[in-house]
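A quick write-up on the structure given underneath.
The complex appears here without one of its protein chains, the remainder shown in place.
A, B and C are the chain letters, set down in written order, and residue numbers restart from 1 in every chain.
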Amino acid sequence: MPDLDRVVREIADEMRARPDRGTVASYIPELARADAAAFGLAVVDVEGRAAVAGDGDVPFSIQSISKVFTLTLALGMAGDRLWRRVGREPSGSPFNSIVQLEREAGVPRNPFINAGAIAVTDLILSGHQPREALGEILRFMQALALDQTIAIDEAVAASEKRTGFRNAALANYMRSFGVIENPVDYTLGVYFHHCAIAMTCRQLATAGLFLAHDGRHPLTGHSVISAERARRINAVMLTCGHYDGSGEFAYRVGLPGKSGVGGGILAIAPGKASVAVWSPGLDAAGNSHLGRIALESLTKRMGWSIFAA
Amino acid sequence: MPDLDRVVREIADEMRARPDRGTVASYIPELARADAAAFGLAVVDVEGRAAVAGDGDVPFSIQSISKVFTLTLALGMAGDRLWRRVGREPSGSPFNSIVQLEREAGVPRNPFINAGAIAVTDLILSGHQPREALGEILRFMQALALDQTIAIDEAVAASEKRTGFRNAALANYMRSFGVIENPVDYTLGVYFHHCAIAMTCRQLATAGLFLAHDGRHPLTGHSVISAERARRINAVMLTCGHYDGSGEFAYRVGLPGKSGVGGGILAIAPGKASVAVWSPGLDAAGNSHLGRIALESLTKRMGWSIFAA
Amino acid sequence: MPDLDRVVREIADEMRARPDRGTVASYIPELARADAAAFGLAVVDVEGRAAVAGDGDVPFSIQSISKVFTLTLALGMAGDRLWRRVGREPSGSPFNSIVQLEREAGVPRNPFINAGAIAVTDLILSGHQPREALGEILRFMQALALDQTIAIDEAVAASEKRTGFRNAALANYMRSFGVIENPVDYTLGVYFHHCAIAMTCRQLATAGLFLAHDGRHPLTGHSVISAERARRINAVMLTCGHYDGSGEFAYRVGLPGKSGVGGGILAIAPGKASVAVWSPGLDAAGNSHLGRIALESLTKRMGWSIFAA
Partner (left out) sequence: MPDLDRVVREIADEMRARPDRGTVASYIPELARADAAAFGLAVVDVEGRAAVAGDGDVPFSIQSISKVFTLTLALGMAGDRLWRRVGREPSGSPFNSIVQLEREAGVPRNPFINAGAIAVTDLILSGHQPREALGEILRFMQALALDQTIAIDEAVAASEKRTGFRNAALANYMRSFGVIENPVDYTLGVYFHHCAIAMTCRQLATAGLFLAHDGRHPLTGHSVISAERARRINAVMLTCGHYDGSGEFAYRVGLPGKSGVGGGILAIAPGKASVAVWSPGLDAAGNSHLGRIALESLTKRMGWSIFAA
């Protein structure tokens, strides 16, 4: 069994030395300011040992990684009713495609493409004020990460709101089919804000631990979600977590994972550890370029692929 | 650890008692003759112990399950060059869709939809006569299943050839883009014949063992493929093995698997066992209805989900 | 040469006797209140003679027929620059499809599908307040129809605004590509209001006369648009005027025309007459069922098809 601390350190060093870095997302102006040279990695195992390297304690915008946590929260609130509003099949399309919605009566293919995550947000919002719903999401993240200082980057949220016309199109489209029930502006407001939560790799890996531990947070002992639901969230992450690069991620990394356009990726090694990596440059499918390479190297060295004997 | 023999027997009994059986595929006339009441299950673990129940020793048409083995064979022959001809992303479409091919210059999304498997067959055929290529595929299956009696059901192959216009459309379409290089009739002939191989659940589970054992067949000790490739084939099975029901299968069963319209499913529990199930009735996505339910029950009772801690 | 007055009267009588009436549009609640039994027909020839029958003097919601006039107005304001924002090819899709927009970078296929008409409205709005732009459109209609009493039905406009989520999706989508430049709410406000203009068949036929007369209004002598542009607007009406029923309309009626979900159709017989028909029941493609049949009968009896010798 290789030494986790050493492996994490070596990978961080290797990644920082690489010249290929992908392209920093520019469609949200505020995100375009991220430092392309940044690289952070944090692994927290199910016994609570953390290995952190590089910029693993620098906060970044988690963006779509928040969708894993809103899905967890919404499943807790609505149970399997949730699946009437959103499917769980890979989409075969980019993250913001609207074509599939037209073909399938406004029901998004899965909770990890934008449309699906907006529908999940709408479910969390039901019967609440946007501020309340957002507070609940934020407190959930803080509790999972064991850190009350986690906050929303209001500049990023405002930047997304100003330029999020494509998400507004998706939301209005779903509203026309009744898949979204709250005022579109409310739902989008909550959505833009939870995407704008800023976290470090260490916080994110800690927050994801319950998925590596059959739904129970190993550090607090609290049951976050049932073991079956935890397995199933992992399954959806594996098949749908990286948009139209999900097959590639499963093929190369072999772990359930969820990426965000801020350059972060959360990956789960069931029974072993929760991993967060961050590097702002993205590949063509919108996933962190170095992040994916680092995770491929990590699972290989640690023998963590869920597809290995 | 539950007793595998007992679990397998109980599941077979439960399945045979269920009234819901799906619909036997009718688009290949010869397949429509299958007995809707049949149910077979075989589990072979990585130490060679077999548990077989129900009609687990009755041969059936493996159909698309053959694609796992042609992919393995083609990777051995062509290596990663294969991925120039076929992708590895879920398609978000039915098994015989041609829409995606038009959008992506004739390159099929993955080796498990029909178009992709035809492209893989074309690669195996390169420079050979159809009869030779087919012989090689059949010998490969016999060697993996440790059974020289495995044969092609010529009536099924002939039936597919007579009615396989949609596959002929896919093949000609890819040929127009140069993704297929051999005469279309040759490639389709080999394809229809390897889909028409008849095997029992016991033979199929035995043949799949190398995928549960990092590429080495545990009963012969032979290395079929590298450990990395075995992991990666499992990954492609998980994301793409059940057409537009792949997400659902991952969500419910939590194992890499590949279904066929003959009603069979091969599933792999890495490090543990290879499983084959057969029941001819299909669900809306074209996958064995009881087969999927049986596998869900099996992984749950045995704790084999790759997404569990 | 048949007597126009008699033909118009006979057609109105025949149509009112028919039991088949199509289905009144229900997606805008206010429109659902229309009287399914209503039928109006008005023909105004290029010498100013009007033949009006049935409910030809009852106002109805012109809906998408307004798109012919906003296109005319926008071409007068922006000239051929307009064609950078919108194409002029038939779409092969329903009136409110968003699929095509994704494939073609947010540029709508033609000015007569909803997306295209919203883009044209956005062009008219440029640099103005919504109220000013709307006033200009309304005055243009009044001038063409020779009737200052023409007004907007505010209840219909409000109803569309409350339920127009799909149009909001289209507008936001185009905004994300920069095809729309004004605030989405402004553009949609003007769009919903000009669709809610109420006119009679007589007023509408009068307003369309310039298109039958090479761009010059025969009753006022004013040049509304150049002869070339008038011909070209007629061409776009013929190929794109009835959504995914445009081919059928050309095949059966043989005149340039534009339908609205209020049940009206404006048709142009170049050099001869302008025709407006109204019957609220729609066919599957969203065009007035009896309106189309009445026009087919009219062109046949009058020998007005542009495809005849």
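Operating definition for what follows: contacts are C-beta pairs under 8 Å (C-beta built on N, C-alpha and C of every residue); 3 or more make two chains touch, one makes a residue touch a chain.
Predicted model only: the values in this text are computed from it and were never measured.
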Contact list for the unshown chain, restricted to visible chains: B, C
Candidates B:R109, B:R175, B:H193 or B:R216 - the one touching the absent chain: B:R175
Chain not shown: contacting residue from B:I98, B:L138, B:A198 or B:A227: B:I98
Omitted-chain contact residue, chosen from C:V107, C:I150, C:C240 or C:L295: C:C240
Positions on subunit C contacted by the hidden chain, ascending: 46, 87-93, 100, 109-110, 212-214, 227, 230-232, 234-236, 238-240, 244-248, 250-252, 254, 256, 270-271, 305-309
Residues in subunit B touching the chain absent from view: 97-99, 101-103, 165-166, 168-173, 175-176, 184
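The working rule: only the chains that are shown with their structure count from here on.
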Between subunit B and subunit C, the fewest steps along chains that touch one another: 2
Classification of the subunit A:subunit B interface as same or different, half of numbers criterion: same
Core chain by centroid distance, with centroids computed from Cα atoms only: A
Rotation, 0 to 180 degrees and nearest 5, that superposes subunit A on copy subunit C via CA atoms: 180
Approximate Å spacing (C-alpha centroids) for the pair subunit B, subunit C: 55
Whole-Å gap separating subunit A and subunit C, where each centre is the average of the chain's CA atoms: 47
Multi-chain contact sites of subunit A, meaning residues that touch two or more partners: none
